[in-house]
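Working notes, beginning with the structure itself.
A single protein chain has been omitted; all remaining protein chains appear in their positions.
Now for subunit A:
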Amino acid sequence: MANRGTAQRPNGSTQGKICQFKLVLLGESAVGKSSLVLRFVKGQFHEYQESTIGAAFLTQTVCLDDTTVKFEIWDTAGQERYHSLAPMYYRGAQAAIVVYDITNQDTFSRAQTWVKELQRQASPSIVIALAGNKADLANKRVVEYDEAQTYADENGLLFMETSAKTAMNVNDIFLAIAKKLPKNEQSGSASTSGQGRRLVESDGQKAATGNCCK
């Protein structure tokens, strides 16, 4: 299977312990959630990124001094549009990036609603970052930097203005989250946060694929 997402970033080389974390993206439609992830994971940007189809589960690693942090990144797949995001989405998330568009005031108030939603639904220890995206469109800015920074400080959020288009602060915001996440023994097994197991295809099942659904 494709292993693109696990490619090592060049900002670290030590092979220490590997910690895996579930990170969820939240924010109003069209603020650039998928674009941020695509920039971070694949280094790509599409001016006319279609509404989220497909970028649903990507992984990317960030190397800190002695630790490799592997992010399992969940995109909303558009389910936020009609308030239909499933509880499963928040479940076990250790980090979240709440995104707004600096050229659109409504998206900033919606971002604050998402933060409240996270505080209600997600784990109390979740690390939340606020991203003011589309920072390249500074001439159309309506959400002031200081206003967002003050809100972030009051709520204990990391905050950066980002641009998926120019890549500004994209790696940095993930790196800042990676630094803030607790990297103890337990967090190392994030993919099985509930102490259950993931199902994988066995040889027997591969053989049975051909007739399993007749």
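The rule is short, and it goes like this: contacts are C-beta pairs under 8 Å (C-beta built on N, C-alpha and C of every residue); 3 or more make two chains touch, one makes a residue touch a chain; residues count from 1.
Here, contacts and distances are computed from a predicted model.
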Absent chain [UniProt protein name; select from "Mitochondrial zinc maintenance protein 1, mitochondrial", "Rab GDP dissociation inhibitor", "AP-1 complex subunit gamma" or "Molybdopterin synthase sulfur carrier subunit"]: "Rab GDP dissociation inhibitor"
Of A:L38, A:L58 or A:A129, the residue in touch with the unshown chain: A:L58
Absent-chain interface as seen on subunit A, which is shown: 1-6, 41, 52-59, 72, 77-79, 81-84, 86-89, 91, 191-202, 204-205, 208-209, 212-214
